[in-house]
Structures are given as structure tokens and as C-alpha cells.
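For this depiction, one protein chain was excluded, whereas all remaining protein chains were kept in their positions.
In order of appearance the chains are A and B, and numbering begins at 1 in each one.
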Amino acid sequence: MTSPLEQKKIKIAGPSVVTANRTWDGIVVYRTAAKGWSADLSEAAIVRNSDDAKALLAESVADDVGAIGPYIAPVQVGEDGKIEPGNLREQIRRTGVTIGQPVQV
Amino acid sequence: MYAYDEIDRTLVNERVSEFRDQVKRRLSGELTEDEFKILRLQNGVYLQLHAYMFRVAIPYGTLATNQLRALAHVARKYDRGYGHFTTRQNIQFNWIKLAELPDALADLAKVGIHAMQTSGNNMRNVTSDQWAGVAPGEIEDPRIWSELIRQHTTLHPEFSFLPRKFKIAITASDHDRAAIKIHDIGLRLIKNEKGETGFGVLVGGGLGRTPFIAKTIKHFVHGRDILSYIEAILRVYNQYGRRDNIYKARIKILVHELGTEKFSREVEEEWQHIRNSLLQIDDEVIEDIRSRFTYPAYEKLPHMPDELRQAAADRDFEAWRKNSVAPHKVQGYSIVTISLKPTGGPPGDATAEQMDALADLADKYSFGEIRVGHEQNLALPHVAKRDLPALWKSLDKLGLATPNVNLITDIIACPGLDYCSLANARSIPIAQELTRRFANHELANLIGRLHINISGCINACGHHHVGHIGILGVEKNGEEVYQITIGGRADESAALGNLIGPGVKFDEVADVVEDIVEAYLALRERPEELFIETVKRLGVEPFKERVYATR
Partner (left out) sequence: MPLVNGGKIVDDSFVKLAVDTPLPEGGDILVPAERFVSDADALLKRAGKVGVIWPNNRDIDELVPYLGKVAAVALVFPTFRDGRAYSQARLLRERYNYRGELRATGQILRDQFVFMLRAGFDSFEVKKQADAEAFMQTAKRYSVFYQPTGDGRVTALHRRMQLRHSEGVGT
């Protein structure tokens, strides 16, 4: 696998976060400013320019034991500072499947 | 049923302990994700949107009741209480934790179930007709050969790192329920003029970005030579298959680029070197495998028992019987398909409770055996006709008696963007909406046999190319858009569908399908003319006109 850092120049169109899946159980996590991972999007570190995005991704990739497959994902930041996913895929990753599951959890 | 012996059990246990070591090394950081990825894929572990996904093999679609119960146990203990049956006789669990996987595998190994090679660039689960061994007119049980090939392709020292995944399917009936023409190798079991068993060998079928229907490269390979012939195909592919571009790495591209004739010459040449080797299978070996498949001690039963005659007065029972019950090779018995396509439900999902209850019903009514078909339904292969009414009542209570087998709501769908990290668009909600639109059984019955297949991306896990109506979800400017094809089929007359026109939005898909169906009902020559036949007779145009006239 090519490292995501080598794949292409990182260009972001707006506020973004780094997201991945936690290694031991696979749940969706976001990179925090404290150099850790959180399952809560509101705790994610927000980057607003390419250099910061690149740096955040680099430290995320380096934490290979913590989480896997990190990438930059767009978010929307509301006037109240509330962070929401920036596209359908990320919305689904955050809130779960859009269909009823056979067994409610 | 095939019963594992000590040798098979030992191998599965050795594989579990190897994987346990691999997971341990991964969690400790000794293995990077880049290194571990292939190792986990070789054991059926993907990373999906929300979690890891774990795919377990059900070779040639045959399950014993203790095995189905073990799957229910895994769903309950390690997952969220349900599983998803796929189009290749596998079951997937969507919420598994990596750290717990070795234990789940160990639990499955106790009943002879494994996840070896259910993903990765190796030989995948060998699939077959879900009616194998019970279908009337079948030449012989293809599962004997499936098992032989399963063993030969498990942890193969030469072919575990192929250019791309590799799928083999086998059928022994005229009507192909195993979709062999969309497989890397499709085997059609036949007899030669001496009455000896062999195979017509098809190569290079597959869907995905560049769909191809498989081509016959040899009309008859004797059964004793089938392993060496497959080995020759794989050796040619392993050496010459493209590795520079993932989308061009399947054997279908090699066959296409070399041409069928040149490809089969290469295989033939390689085969001549190895056909008279230890790969040649003598009759005794085949008999040994055959001897470990057990068949029920069928009773001598009447063709039309009283129980069935009486139940015929019940319209609901009759509706179910007509599309779920198929003739069995033994008089007095039936094959019963269990629809996993309830109205409004995700296609192919079953809860742990349903699996356990179905295992009980299989013990009671089907000699302890369950089958899994590529249409994402299950089957009970040996049900006495006198038991059909009682079985139906029990299934109905479990939500497993939807009378829609082979009808428009018997939809094949991949997990799509709700689960899958490759998907561009959702599949399941489209299927759910369609099952609601056509929930009226009279209407569905009036339409007759019609297969809708839905994929959420170009990789085509939902087999959209070969759906009578195929629906492919793509992403355009951040929106889900669906391309619709008609005229595809996956059986012995396999064909790829044709696009009817520009893609439509998520909310419009069900409307478009309704338009297509209305056009068909207006255009068909007589009620018996199936949708697929009308499309073949008239082509895409009249359907296209109908759909786009008002759009």
C-alpha cells in the first residue's frame, strides 16, 4: 500500500478532520488535538489549510497501532462551533446505517 | 452432508492458531497494518465503514444444523445478533472486533467452519448449486467435486498470492443456479459418451468494472484430470495475469487480452506437463470423499399426501408453496426455499434467533441440513411434502415465509454505502423501497419471474450486470445516482444487461422500476412471457421511451 501521504498533494476545500478506525475493535475514530483518537467527532482536531492537514495526517499515519486507514474528511463547522460530517459517507460513518438493523442495539 | 475427518479438523485448527498469532503480532505493533492487511484478508477480515467485517465460508452452500447454530452463536456473542448471507455462499458479520476474532474462529472451527480465503487475492470459496444432490435430473452431486477442489485450493502453496481474487463455481444441472458463467472458472459437470464424469471448463467470466461472460476453453476434461487442469489454468494466470493495475488483474482480462484460443493453448501446454502427476485423481480417492457425504434415509412417501391436499384450500399457504417449493428427485419430498427478503428488510440478513429456529426446523423437517444460495436465500433440501403445511406455519411465525421467491421483491443487493467502504451509493434502502412498492403479492405474481440486482459501486457485488433489472449506484457531484440496465441474466443463458439511459436520483429509482414494469405488462405478448423474454424480443427502446418520456 502506498502511504496516503505519498498518494497525492493534500488539498482541502474547507474545514477537515482526520478519521480512521480503531485497530483493536474497528470503531470509527477521529484524531484529536491531544494526539490521540476519539469516537466523538466533537473532540476532533479541525484543520483549515493544507499544511496543517498534512501534518495531522502524518502523525495519524505514524500511529499505526492505534488506528488504521487514516484519511482526511471534510466537516462543516456551525456558527455555534458544532462539527458535522461533510458528506453522506461520513454522515453514515458517524451516525450508523441509514436502515433499520435486524436487531436493535 | 460432508463430514470433516481428523485431517480436515486439524488443518482448520492449525489455521486458527496461525491467525491468533497474526492478530497478536498486529495488536502489539510487531506487524504494521500494511503487512497485516493481506494476512487478515486471507482470513476473511475486511475493514468496512463502521467496523471490521468478517466473512465466513459456507462451501458449496451446505450447512448442518450445528453449523448454523454456531453462526447464530457468533452473531450473538461477537456481533450484533445478525448475519448477512452473500451472493457467494458466505455469511458476513458486520461488527466484529479484531481482538475477539481468534475466539470466534475457534468457536466455528469446533463445527468445521472456517473463513480461509473468503477474501484476498487467492482462491475463494468454491460454490455450487444450492440444490446439489436433490435436484431432479442432476447428472451427479457436484459437491463431491466441489469438496475435492475446495481441499486442493485451500492454503495452496503456489496460488495464495495471485494477481487478484479467483472464484470457481460448479453446476451439474441443465439449469444453472450457480451462475458459473460469471466466475473465473465455471465447471459444468457432464458425462462423455463412455458415461465417464468430466467437466466443460469455462474461464474468464466476471462482473466488476469490465464485465465478461465466461468462455468455454475445453469441452471435456475428465474428472480424474480436473485438479491438474485447474492447476494449469492457475499457473498460467499466476505468471501472466496483470499486476500493474488492480482493475485489469482478473483472469478475465488476461483471457480477453490473449484471446480465448491463445489462452487455452497456453493452458493446454502447461497441462500436458502436469496431467500425469500426483494431481491425477484415482477413483478410490473420489469414492473416499463421496463416502463422507451422507444422504438422508428417505421414506417411501406418496406424491400427494392428504396434508398437502387439505392445505391447498389456504390461499396464503398456496401462494407460498407455489413459489417457494420445488420438485425433489425423490417422490414425496420437496426442496423449500426460505426467503430472506421480507418486505422492508435488508436482503439476505438473518437474525441469530432466526438461524437457531431454522436449525431446529431443519432438524425436524429436513434431515438436519440447510442450503445457502447465491440469490441470498436459504433452503431446506429434504422436506417431506406432508410436512409442508406445518413447516410453513413455523416459518411464517419467524418471518421467513415471505411468498416472493423469484419474484420482483426477491432482490439481490450488496451492503452498499450503509456498510461498505468501497461503495459510492446505498443499495439496501433502494431494495427496501422496492419491496414496499411491490409488496402486493397479487401484483408481484402477475409480473412473474423478475430478478432485480443492486450494487452500490462498480465492483458489482450485487451482480447488477446480470439482473433482469440491474441497478448500479454511483456518486456524481456528491449525490447518489443510479444507472439502470435491463436484460441481464446469470443462468445458463447468461447475458449482460443494457443501459436504458441516464442515471436517476435515489428517490426516483423505485418510480423508474415501476415504469419499466408497467411497460413490460403492456408489452408482453401473453402472461407467460417473462420480463426477460420481452426485453429480449423488443430490446431496450420501448422501455427507455416509457421511462424517459416524462423525465
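Assume a residue touches a chain if its C-beta (ideal position, glycine included) is under 8 Å from a C-beta of that chain, and two chains touch if they have at least 3 such contacts.
What you see is a predicted model; the values in this text were computed from it and never measured.
Visitor: Using the touch definition given at the top, which of the shown chains does the missing chain touch?
Guide: The chain that is not shown is in contact with B.
Visitor: Of the residues B:I7, B:A297 or B:A549, which one touches the chain left out of the display?
Guide: Looking across B:I7, B:A297 or B:A549, the contact with the absent chain belongs to B:I7.
Visitor: For the chain that's not shown, point to the residue among B:L27, B:I139 or B:L155 touching it.
Guide: Spelled out, the listed residue whose C-beta touches the missing chain is B:L155.
Visitor: Can you work out which residue in B:I180, B:V221 or B:L279 touches the chain that's missing from view?
Guide: Considering the complete complex, B:L279 is the one touching the chain left out.
Visitor: Kindly state which of the options B:N121, B:T485 or B:T534 is in contact with the chain not pictured.
Guide: B:N121
Visitor: For chain B, which residues lie in contact with the unshown chain of the complex?
Guide: Looking at chain B, the ones touching the missing chain are residues 5, 7-8, 10-11, 14, 17-18, 22, 30, 35, 38-39, 121, 151-152, 154-162, 235, 238-239, 243, 273, 277-279, 281, 284-285, 287-288.
Please note the rule applied: only the chains that are shown with their structure count from here on.
Visitor: Using the average of all C-alpha atoms in each chain as its centre, how far is it in Å between chain A and chain B?
Guide: So the centroids are 34 Å from each other.
Visitor: List the residues on chain A that touch chain B in their complex, please.
Guide: 1, 21, 23-28, 64-65, 68-69, 87-89, 92-93, 96-99, 101-103, 105
Visitor: Note which residues of chain B are touching chain A in the complex, please.
Guide: The touching residues are 26-29, 32-34, 37, 47, 49-52, 80-82, 95-99, 345-346, 349-352, 417-419, 426, 428-429, 432, 478, 480.
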